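Okay, so here's the structure we're looking at.
Removed: one protein chain of the complex. Kept in place: all other protein chains.
This part shows subunit A:
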Amino acid sequence: MSSMLQGRWWSWGFRSAVMIYFMVLIVLPILGIYGQSLSAGWSAFIDNITEPLAWKAVFLTVKLAIIAAVINILVGTMSAWVLIRYRFPGRRLLNSLVDLPFALPTAVAGLMILLLLGPQSFVGEWADKFGFAILFHEPAIVIAMIFVTFPFVIRAVQPLLEEMDSSEEEAAYTLGATKARTFLRVIMPGMLPGIASGAMLAFSRALAEFGAVVLVAGNIPGKTLIASVYIFGEIESDNAAGATAVSVLLLTFSFIILWLVNYVQMRRKGV
């Protein structure tokens, strides 16, 4: 079998099949969107982008995705640390639960948040009492974004922490370094590539989130309408050009982030 697979024709065939698959499934649709968005010319594209509701939606999405990414960096790094460094009952269960947001349909996640934070719930009531509005406001969107992107940072940092050699820490101690200094100078630099690439993936996923957000955001144009929901709305109201313009913007963002993630990982391998 393996000798057959090593044959020149087979190798050529496999490569071509993968290439075609990749082209048809990923490259062509993306090119299509770029093409579509510019089909009416640059000025139409600019018009579509500068439409206040459109850029407000994009701006809101980027802003909230950054907030979600920052929270993910803090909580995700901490969670990875606790899951790797501490031994406690339930650690394994917790560790396997981390992947749940990936497995769950995002609409279900949205529904969960809706029920959890809704006016009838304990949290909703409590927030109401103190004059907060969570549901159908920005906090709910951020919570939904965090929920669906929660695993990224944890899963990126965990292997780095696991590989980390405890003798490096001990060496720092014998050289007189305090625990805090050791953490900042020795452990942190080791985790940084994971944190960076995890956060960027989380950010780019949060930009794209639809299912969880649409249920809890309220979708008030110009206020809580995020980009992906805006695209949906534009398509519903038969304005394909408006939808593609915003799509192109999101796509470009995603590409930049993907490239950055790759760059960080390449550098990590190089060092």
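Operating definition for what follows: contacts are C-beta pairs under 8 Å (C-beta built on N, C-alpha and C of every residue); 3 or more make two chains touch, one makes a residue touch a chain; residues count from 1.
Just so it is clear, contacts and distances are computed from a predicted model.
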Missing subunit (named according to UniProt) among the choices "Helix-turn-helix domain-containing protein", "ABC transporter", "Response regulator" or "ATP-binding protein": "ABC transporter"
Sole residue of A:L161, A:V186, A:A240 or A:V264 that reaches the chain not shown, by the stated touch rule: A:V186
Chain not shown: contacting residue from A:V157, A:A172 or A:V229: A:A172
Hidden partner interface residues of subunit A, rising order: 165, 167-168, 170-178, 181, 185-186, 189-190, 271
